[in-house]
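Worksheet: one structure, shown below.
A single protein chain has been omitted from the complex, and every remaining protein chain is retained in its original position.
What follows is chain A.
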Amino acid sequence: MLKLFKKTKDKIPKSEIITEPKEPKTPPVSKCGKPLQLDNSRWERRLHKELMSLIKEPPPGVTVDTESVQQNLSEWKLNIKGFEGTLYEGEDFQLLFKFNNKYPFDSPEVTFIGNNIPVHPHVYSNGHICLSILTEDWSPALSVQSVCLSIASMLSSCREKKRPPDNALYVKTCNKNPKKTKWWYHDDSV
């Protein structure tokens, strides 16, 4: 098991390099996180607003890694705690949100990162999450906050810690971007 975690840990920088070419598409100015004068300023503003409200009034158990956000507004690292009274009590997880320049019309790319990936029937060991609002059921009225709440409730309602049945195959064959996966949402109870 330990080996497996190490493996995923090593993989993370690599995946970041591979997804890097997406970055230049977003205007370089956005990297410093200042309001833009471009016509997508409205969407930058929304992202800023969400960040501010997340820092000021975070949903229970969620904290923002402000250092990561200062470097790059389009990639946020959030820490999420396992709630008391659930199977994940006392555990800490890290979520990575990646926004492209079409946010909020495109859903953010959300994965678990770090060396503690929750063992859950909808979370693959490479951090990918099978959650319908992250792909086909996304709506621009949703926000980082509502995604966090969904993930927290997904973890809290879990009754048995286990990986998805197709974990081994999926992790070997999937695309780096979980949004490229054609998910089958079979089980709504967890």
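General observations
Following the convention adopted for this analysis, a contact is a pair of C-beta atoms (placed from the backbone, for glycine too) under 8 Å apart; a residue touches a chain by one contact, two chains touch by 3 or more; residues count from 1.
Throughout what follows, contacts and distances are computed from a predicted model.
A chain of the complex is left out here; the name its UniProt entry carries, from "Mediator of RNA polymerase II transcription subunit 20", "Protein kinase domain-containing protein", "RING-type E3 ubiquitin transferase" or "Adenosylhomocysteinase", is "RING-type E3 ubiquitin transferase". Here the missing chain is touched by one residue of A:56, A:159 or A:182, and it is A:182. Only one of the listed residues, A:43, A:76, A:99 or A:112, touches the absent chain: A:43. Hidden from this view is one chain, which touches chain A at 42-43, 45-46, 49-50, 104-105, 136, 139-141, 143, 182-186.
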